[in-house]
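Removed: one protein chain of the complex. Kept in place: all other protein chains.
Chain IDs A and B follow the sequence of writing; residue 1 opens each chain.
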Amino acid sequence: MNARVLDRTLIYGIAVLLAVWVLIPFYIIAISAFTPQAKIFDYPKPLIPTTFSTETMQFFVDARGVIPSVLNSVLVAVFTIVFGLALGTPAGYALARFHFRGREAFQVIVLATKMFPIAILSIPLAVTFLQLGLYDNLVSVALVHTAMALPFIILVTGGVFVAVSHELEEAAQTLGCSRWGAFLRVALPLALPGLAAAAIFTFVVSWNEVFAATILTLRTRTLPAQVLAGLGTSPLGFKFAGGLFMALPAVVFIFMIRRYLINLWGSR
Amino acid sequence: MSGIGIQNATKLFGKTQALKGISIDIRDGEFMVLLGPSGCGKTTLLRCVAGLERLDGGNVRIGERDVTDLAPRHRNIAMVFQSYAVFPHMTVAGNIGFGLRMHRVPKAQVDTRVREGAELLGLSPFLERYPAQLSGGQRQRVAVARALVMDAPVLLMDEPLSNLDALLRLQARADLKRLHKEVKRTTIYVTHDQVEAMSMGDRIAVMREGSIEQIGAPMDIYDNPASQFVGGFIGSPPMNFLRGAVRDGNFAGEGFSVPMSRPRVDLQGREIVLGVRAEHITIGADGVPARVLVVEPLGSHALVTALVGKTAVKVQAPIDVGVRPDQAINLRFDEATVRWMDAGTGAAVQH
Partner (left out) sequence: MRARAEHVLPFTLLLPSVAFLALLIVIPMFQALLLAFVAEKGGFTLEHFQQMFGDVNFGDAWRNTLLLLLLIVPLQLVLALAMALLVNSRFRGYGFFLYIYAIPLAISDLAAGILWLAVFTERGYLNSALQSAGVIQQPILFLSFENFPGILSAIVIAESWRATAIVLLILVAGLQLIPRDYFEAADLFGADRIRRTIHVVLPLLRPSLQSALIIRTIFAFQTFAVVFALAGRNMPVLAGEAYVWYAGNRNEHLAATYAVLLLGLTACVTVIYLRVLGLREAEVQR
């Protein structure tokens, strides 16, 4: 009995300790970003803030290029979602429904691209895009982000369509739908929550990506590219506010798709 | 009008031949059961009729039309799936009316026919519910209603009762049989359950390894199985088989000898198999000696398993038969019902 209680206490103790380790930086960036400008260099700082101010956040939002870069980030993410789902959903569907020759080979390709350092390829791509007149263009950034997100989208949508019984589509076909109609009326509506999760994860990938966004743009910066470019020169408060600004949407979105997280990195 | 003709149908899955040249003619309004163990090709054949699988050879005709190359929706069929395939994102009414809406039937008419279909299957109280709120039996009835309201001349059913528990299955079986009497659609019904096949089918096609072993009315197949396989598959318990040879007016095998009152010249000297049903064996004072292994009282009768030579034989005996395990008994086979099969091929020998 006593050993059991001890066991329990140990498990929860470690679990809480690890949770604190994960959560502490969020707390610190939050209190940093809401510290008034004048107090940023106070030392030592209290761990429980005595003053709260949106002044630093305001300063960040008002800074030149920040609002446009947020809009750019959102645009790139939306493009990436559109490209990624348009390309990845058919592939995921094919993996879920057909046993065709070359299926394993395709899975290896997907797996390999999941690990491939695509961002590094932005350097030669930048040269190509420059020649094609696509440089400093949000669409080109979205293309690279699509390549990075595509393997994940294929894996998630594949899993989603496996969960939608094939017999449902067949039933729709016997009831008067074409193959395409059966997909639209039956498989797609049922897959929608999973596809939404894939879209959200794609958003997070794109929203967070720094390397390609920085290399491929000059003036049309995304938020991370804007923050990175200003790292050397901008004041601490600007960085903290930027850090919080980048982190928050991603955290909210990850919360929304928590059920699908294991599929993203785990299974084939 | 809407019979179904299948001619020389072949289907390959990779290197395995799922259908090896099957031909059946199903009459208009007939209830045809495809019966066989799993992997015999019965579901594949049904799916080929539905158009969900493509034939590699041969053709399918529905009514006067060759439908071999048509998509499912152009075949004028309705189908009930093993998993029911009820759409989870639509209400019962939405499910039943789905096919009608796809065929652009006017809304008022859809409503009427949905209500009629629901009435027919006792689903009226559930029209606005979603499948997740229904029991397995109710979902199965939604699938049947959805197929019936289509008024398609051909109804295809793929083991529609196999996911129901035993008691419900009995009820649903009777319901389906009643429905067929009312609507008289040409029906192909796939099952691996020989009791279902016997009780429902106008005719049964027994399939094995991609071929049809025998087609006939249930009792015909029961009484005159075309092969050892059919005799063993149909009936509970399955037909008893004794292997031996005919010599000097006796059928003799390992450790037993059965006298034959009517000598069969054609069987003389051949390695053959005697097939006899449990209810055609009586335990009496004389006959073939046997030793009782097990006695199973089943309420209406008792099932006695006895060893004849080295072969176990099942005997349907009166419930008060009064034999015990290890007891020596004598068995008499009703000679008129005994069937003979070739020991090599398993095929029945004509009498």
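One rule holds for everything that comes next: contacts are C-beta pairs under 8 Å (C-beta built on N, C-alpha and C of every residue); 3 or more make two chains touch, one makes a residue touch a chain.
A quick note: this is a predicted structure, and the numbers were derived from the prediction, not measured.
Asks: Which residue among A:V144, A:L168 or A:A191 touches the omitted chain?
Replies: In the full complex, the listed residue that touches the missing chain is A:V144.
Asks: Give the residue, chosen from A:A15, A:V139 or A:L184, that touches the chain omitted from the document.
Replies: If we include the chain that is not displayed, A:A15 is the one touching it.
Asks: Even though one chain is hidden, which residues of subunit A still touch it in the full complex?
Replies: With respect to the unshown chain, the touching residues of subunit A are 8, 11-12, 14-15, 18-19, 21-26, 28-29, 32, 40-47, 86-88, 90-91, 93-94, 97-98, 100, 102-103, 106-109, 111, 113-121, 123-128, 143-144, 146-147, 150, 154, 204, 207-211, 214-215, 224, 227-228, 231-232, 236, 239-240, 242-243, 246-247, 250-251, 253-255, 258, 261-268.
Rule of thumb we're sticking to: only the chains that are shown with their structure count from here on.
Asks: Can you check the complex and tell me which residues of subunit B touch subunit A?
Replies: By the definition above, subunit B touches subunit A via 50-52, 71-73, 77-79, 81-83, 85, 87-89, 98-99, 102-103, 143, 146, 150, 156.
Asks: Where on subunit A is subunit B touching in the complex?
Replies: 165, 167-168, 170-179, 181, 186, 189-190
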